[in-house]
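Written below as structure tokens is the structure these notes are about.
The other protein chains are all here in position, but one chain of the complex has been omitted.
A, B and C label the chains in the order they appear, each numbered from 1.
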Amino acid sequence: MYLASDNWAGAHRSIAERLLRESDGFAAAYGASDLDRRVERRFAEIFERDVTVLFVGTGTAANSLSLASVQRPGGITFCHSEAHVIADECGAPDFFSGARLIGVPGLEGKIDPEKLKEKIAAFPQSAVQHGRATAVTITQATEAGTVYSLAEIGEIAAIARKDKLPLHMDGARFANALVSLGVSPAEMTWKRGIDMLSFGGTKNGCWCAEAIVFFNPERATEMPFIRKRAAQLFSKSRFIAAQFDAYFENDLWLDLARHANGMSDRLRSGITTSNASRLAWPTSANEVFAVIPKSAAKIAGEKGAKFYEWPVPPATPELVGQDETLIRLVTSFATSEADVDGFLGCLAG
Amino acid sequence: MYLASDNWAGAHRSIAERLLRESDGFAAAYGASDLDRRVERRFAEIFERDVTVLFVGTGTAANSLSLASVQRPGGITFCHSEAHVIADECGAPDFFSGARLIGVPGLEGKIDPEKLKEKIAAFPQSAVQHGRATAVTITQATEAGTVYSLAEIGEIAAIARKDKLPLHMDGARFANALVSLGVSPAEMTWKRGIDMLSFGGTKNGCWCAEAIVFFNPERATEMPFIRKRAAQLFSKSRFIAAQFDAYFENDLWLDLARHANGMSDRLRSGITTSNASRLAWPTSANEVFAVIPKSAAKIAGEKGAKFYEWPVPPATPELVGQDETLIRLVTSFATSEADVDGFLGCLAG
Amino acid sequence: MYLASDNWAGAHRSIAERLLRESDGFAAAYGASDLDRRVERRFAEIFERDVTVLFVGTGTAANSLSLASVQRPGGITFCHSEAHVIADECGAPDFFSGARLIGVPGLEGKIDPEKLKEKIAAFPQSAVQHGRATAVTITQATEAGTVYSLAEIGEIAAIARKDKLPLHMDGARFANALVSLGVSPAEMTWKRGIDMLSFGGTKNGCWCAEAIVFFNPERATEMPFIRKRAAQLFSKSRFIAAQFDAYFENDLWLDLARHANGMSDRLRSGITTSNASRLAWPTSANEVFAVIPKSAAKIAGEKGAKFYEWPVPPATPELVGQDETLIRLVTSFATSEADVDGFLGCLAG
Partner (left out) sequence: MYLASDNWAGAHRSIAERLLRESDGFAAAYGASDLDRRVERRFAEIFERDVTVLFVGTGTAANSLSLASVQRPGGITFCHSEAHVIADECGAPDFFSGARLIGVPGLEGKIDPEKLKEKIAAFPQSAVQHGRATAVTITQATEAGTVYSLAEIGEIAAIARKDKLPLHMDGARFANALVSLGVSPAEMTWKRGIDMLSFGGTKNGCWCAEAIVFFNPERATEMPFIRKRAAQLFSKSRFIAAQFDAYFENDLWLDLARHANGMSDRLRSGITTSNASRLAWPTSANEVFAVIPKSAAKIAGEKGAKFYEWPVPPATPELVGQDETLIRLVTSFATSEADVDGFLGCLAG
């Protein structure tokens, strides 16, 4: 019953076997191999557009270097108040980009467009002392397990575009959002105004495969230097490429995400029909937030379930009763029905 | 005939298979798994001492974060003039550490101790305008294919210690140096005054496994934050641990390094006995520098050999004749006798 | 009627004349002159304690370098949400210190101690992903014109001390706060737990004189390098020393602050007794925030008054009526009774 995070899973067998096959032979280092090139082209096909792709080792690197590419002195990047970039990366985006991150509130993990407008307006380009707005980043799927609709992405993009602010998407759970919406990668990104994407493979079945995708290659001209200076150019880069190669083959990535989301659906369904527990808020990707009795949390822990108790969002303190606790459950490609049902059993008991 | 670099090789089969085995199951992320802990202890056994170990993704990261841990404002790190940190890492060590790197000359890739003393003396702690000496780093094996003897390491260490400068070793080719000297890991490091080590696995059969080793854990207290802020904390860190686990099993790592060095010995021997070619300088690890006829280089290239022509060291311009060229040959765990003999055949004409 | 800011004033005649006298002769550069030394000792007398003093050129530099001295990787500095360091310095403190600033709310420009406790608790030293609390900074007098009482400073200091966080005071308007409270410099700083102080002279009659004061010299050992690397070591540093020399002579600095505060008292008194205007909140140093009819603001502007309209604090939107506006008025050593009365006349209609 490993529901603590999707990064507690290992690697999908197809991807691990592809790594094994790639282990033989020789190839040019530092991203110059044929396989690197081929997988970069694969990204272009998937996104239906000429793109610049850079492989890096961690999601934090993908976010930080994406944002570094568009920063200017005194710059400010706007993100959701609870976004990974501001809350969980130890200041890496600030360190690499030299920008300050400013959180924008919004319910259920999504930036409130009106609040975003207000924040941007507070940092006009002319007011040197305050600093200046230089970028916006959204997370898809969000940290709260929700998914921006295409219209919602478009609305944020329109706000960013009005002030010529590049728009980045943190896609650590890109595939989960994609299959949740049932749209194409192009529709969820550049067709709605996304300029740069952190495309995550690690949480969805790779062991270490993250890519920065620029939808306008002319924005990416500095990236090779930004990446190398950030110690993110892997000598045997082709092993990252190999993981993505297997990830994309026969739409494995979409299947894995559908499985993960399906396991969360099963959780959601079980929790909704339980007597003592309930969903904290609706989610639609592979994360579930539930309010459960403290006693149930204790039992589940004793039975070996791994999950995190979660801080109650400040905006909704009434969400959780006195004998209750808020928990986060994350499913992955490796979550089994038995895991889910075992956990639901703890709640029932 | 892949002799361009040891990072053109893939991964050794035992390591790749270990990764495949590790792909199943669940484990705590971000370095907190049992396997991470177990492999960290393995390092302590290998080095015969309590150590702090941090896994990172690239050699540049290992070097940069090692040096970041000991830097102070206005600090200067001394390295060999041709060291990887100053010549081949796009300023990453400066970026992460905030230090300036100053190159110290020396023949055949080794810092000249007298020159090091002079350089350090030029940056006294009291002279705020010049900046101040804060660290020394050496490379073992060196970029020139040579290996510092234990006495030579001790001599550098004594100079550093006199001014209380922490001493770092870039061990991207640590194993190759170790088997060349035939000494223990402890003897080549902390017993001779090394404080921090970039322990490289990637060039010697892993696909992506680098470790920062602190021989005095109290020096490493800031490292978890330095690593996370540098985007080098891998969520599925246990896959790096798994590589090292296989790497150390039954002394695989030493066998692989002996093979690589042996293949370089075979190259050295063949070149020494050839008519038209010669060794540029003596080397003893898995790199060979040779002066060969331009015609032979051309032939080898046409026959598919991969290797780099190399700049002639400024201190010895007479090394290479008019119709000759200096080349670098690097062997690895994956180099075969056939490759070596094929290349030697090209030289023979 | 120059009430826009205290830095619109020039320099007090005694200070300007002292600069003129100092212009003759020769003296050691870069802070090594006898005058530099003598004025540093004067700081020790004024603060009744051995201190380390560093002269710098701007208040932003004093704040940024103070905070830089105590930062560690992944560090977070807590300040009031509207503090100068977070709102008006274009990210300089982040740039120089590598820390993130996190704003803590609180009424009338003062950090709410309970909110501070909550914020610090959210960044435990063990949680590498969130970053970690490393410092607290307060502003005295605050940006809102209020002054922390000694007890309030002590309360913040106790919270900071509990987590071993160094406590900095931004004293751009130190003298105004001091005479408002009627206490000694020692009482308002180290006796209440302040570790580092940005001691401002510029807003109170100097033209360019700011000092960083460390109450524990052992905390300041890195500062000479931090200052030089920050381009804040002035070659003719003795001219900053000379300004402070005149500033302190015969308690000129306290007289100037008393005058500035007195002019604000006169404003406060006049506004309180006016019909259509009122104080937005009580202030006690040299800043006054008033709610006045928009028509009065227009008239004052037409008559040449210089002042800023100010954003309404989000926590108190009801503060300002429909036909009203919030304004900030700042008095200085150079403000005259005629200026004040002229402005009050505009309000009277």
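One rule holds for everything that comes next: a contact is a pair of C-beta atoms (placed from the backbone, for glycine too) under 8 Å apart; a residue touches a chain by one contact, two chains touch by 3 or more.
All values derive from a computational prediction rather than experimental measurement.
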Tell me which of C:Y148, C:F174, C:F214 or C:F239 is the one touching the absent chain. C:F239
Pick out which of B:Q129, B:N250, B:N275 or B:Q322 touches the chain that's been left out of the picture. B:Q129
Which residue, C:G75, C:G91 or C:G145, contacts the hidden chain when the whole complex is considered? C:G91
Across the whole complex, the chain not displayed is touched by chain A residues 30, 68, 72-75, 128-129, 131-132, 222, 224-226, 228-229, 233
Interface residues of chain C (partner: the chain not displayed): 2, 4-5, 7-13, 15-17, 19-20, 22-30, 56-61, 64, 89-92, 95-96, 202-203, 207-208, 225, 228-236, 239, 306, 334
Could you list which residues of chain B touch the chain missing from the display? 73-76, 87-91, 94-95, 98-101, 128-131
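To be clear about the criterion, only the chains that are shown with their structure count from here on.
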Centroid distance [mean C-alpha coordinates] between chain C and chain B, Å: 51
Centre distance in Å when chain A and chain B are each reduced to the mean of their C-alpha atoms: 35
At what distance in angstrom does the C-alpha mean of chain C lie from that of chain A? 42
Give me the residues of chain A that touch two or more other chains. 89-91, 95
